[in-house]
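The full complex has more chains than appear here; those shown keep their coordinates.
Order as written gives the chain letters A and B; numbering starts at 1 within each chain.
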Amino acid sequence: MIIASPNDTHARLIEEASEAGKHIFCEKPLALDLPSADAALAAVGKSGVKLQVGFQRRFDPGFRKARSVIQEGELGQVELIVSTTRDPKPPSLEFMRRSGGLFPDTLIHDLDCVRFLSGLEAVAVYATASTMFLPGGAEEGFVDTAVTSLRLETGALAVITNSLRAAYGYEVATEALGEKGKVTVGQEQQTGVRRYRADGVWNDHVDHFLDRFREAYLEELTHFVECVALDRQPEVSGEDGRAALVLALLAARSYREGRPLSVDEASRR
Amino acid sequence: MIIASPNDTHARLIEEASEAGKHIFCEKPLALDLPSADAALAAVGKSGVKLQVGFQRRFDPGFRKARSVIQEGELGQVELIVSTTRDPKPPSLEFMRRSGGLFPDTLIHDLDCVRFLSGLEAVAVYATASTMFLPGGAEEGFVDTAVTSLRLETGALAVITNSLRAAYGYEVATEALGEKGKVTVGQEQQTGVRRYRADGVWNDHVDHFLDRFREAYLEELTHFVECVALDRQPEVSGEDGRAALVLALLAARSYREGRPLSVDEASRR
C-alpha cells in the first residue's frame, strides 16, 4: 500500500494497513506527533509488514554517491553539513494545516539527509524562523523561512536553511565538509542550455521537485517493490522516519521556545 | 516497425517494410549511399507509410530549446555553429565495416543538428580527418578523428569535430553564434556531485549516449507512436535523413579527395 495522503492521515493509515497485513510505503512524515508515530510503528511491528518511508533523496544518484564517498572515508571525519531546501512557492494555509508546516513537512527531508550522509545522530537542535511572506501564516504560527542548526554526536555541526519560496525554482543543495575535503550535491540547470546575450549569460533552473527527483522517485518505489517481492527490509525504515520526526518536532519546539534543545528532551516527550 | 539494425541493412529494410505497409522508425543513417537511400525513399513514397529517422537530438529538451531560441530570433542571424560529438571508445572494425564509419555514423548527427538548429542548408563541405588510434583503421580507410566545416546558404559557417574516443566519457556540445549572442547546449555532469579535495575539485562526466539522451530516445519513440496513431507526419522526415546523408557522404569524399566540395556535386552523384 502506498500512502501519499495528507500528512495528518499517515499514522492512522499505517495502522490500518498494518492491521490489514499490507506492506506499506508511506510518504514522510510518519506522523505529526511522536505518540502517533510510535503507535503506528507498534502496529507495524506487531503485524510484521514491511514499512518504507518516502525519503526519496536516499535514492537520488547524487545523494547516494555523496554518502558512499563519505562512508568510504574520502572526507575523513565529517565536521559540518550544510543542507538547503527551497520550494518555488508556498502552499496554501489549508495545505499547511494538514501538513504540519515547514518543520515536519520540508525540514524533515534535510534532517534525514544529514543522518543519511553522515551516519551520525544529532544531540542538540536550535531553530530560528520567520514568517516573511506566507499570507496568514503568522497568525497561525506557520513559518516560511527557517535556519536549523544541529550538533551531532561527534561534535560535528549541521545547518539547514529552508524557504517556502524561491522565485527561481526548486532548490536542493547539500555540502558535507570533513577533514580531507568536501562533497556537494546539487543541480541547478534543467536543460543544459545557456544563452549568451548583451545583457549577460542565462540558464534555466530546475523548477519542480518532480524534475529534480524524477529518478529518485522511480528508484524508491522500485526498491519498495523489490523488498516486498524478495522479502527484504527496506533501506529507509520506520526508525529512520521516527528519528527525523523527532528532530523536526524538536526544531519546531526550539523555535517556539527560543532556545536550543537537547535531543533527549524531545525523545522523552 | 523499428529499424535499429546495422547501418548497411537500413535501406533494404525500409523498402521491405514499405512494401509490407508498415510505418517505419529507422535509425540513422538512411543508407550508406545515395542511390540506396533514394530507392528506400521511393518505396516509402509509393506505399504511403510514415517514415521517421532517428535523429534523437531533435527531441532532447536542450536542443529543442536552443532551436526555439534561434527560430524566435533571439540570436538574430546565425553566423557560426560549432558542434562536437565524441564517443567514449571506438567500436570494433567489424562494427565500422557495417556502420560505414565516422562520417555516416557519427558526423551525421551533427550535420542534422546544424540543419535543425539553423534552419539552413549547406552549400559546401570540407573535411580533414585522421586515423590516430583505431587499430587497423588506417588500412581500411576508417578515420577516428575529423574536423568538418560547412558553408551554409547565407554565408554562415559551421564546424564539427568528431572523435571516436574520449577517455572521460560521452560528449555532445553545440554552440550557435549569431548577431545578438549565442546559445549553447551541453551536459557535462551525470550526478551533480562534486568532490573538493587537496588535489583539486572533481566531478563525474556523462559516460554513455543512453545517459545523455535517455529522455530524447523516449520522446522520439513517443512522437513516432503518436504520428502513427494520430495520422501525422513525423517531424524528422525521410528528406531530413537524406539531406544529412548527402552531407555525410560529401564530407567523406572531401576527406578522400583532399578538397572542399560543393553540395551540388554531391547531390548530383
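Here is the rule we use: contacts are C-beta pairs under 8 Å (C-beta built on N, C-alpha and C of every residue); 3 or more make two chains touch, one makes a residue touch a chain.
All values reported here derive from a predicted model rather than from experimental measurement.
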### Task
Tell me how many copies the full complex contains, given that 2 of them appear here.
4
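What we mean here is this: only the chains that are shown with their structure count from here on.
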### Query
Through what angle, between 0 and 180°, must subunit A be rotated so its C-alpha atoms fit those of subunit B, rounded to a multiple of 5?
180
### Query
If you average the CA atoms of subunit A and of subunit B, how far apart do the two points sit, in angstrom?
42
### Query
In their shared complex, at which residues does subunit A touch subunit B?
61-62, 65-66, 69, 74, 180-187, 190-198, 204
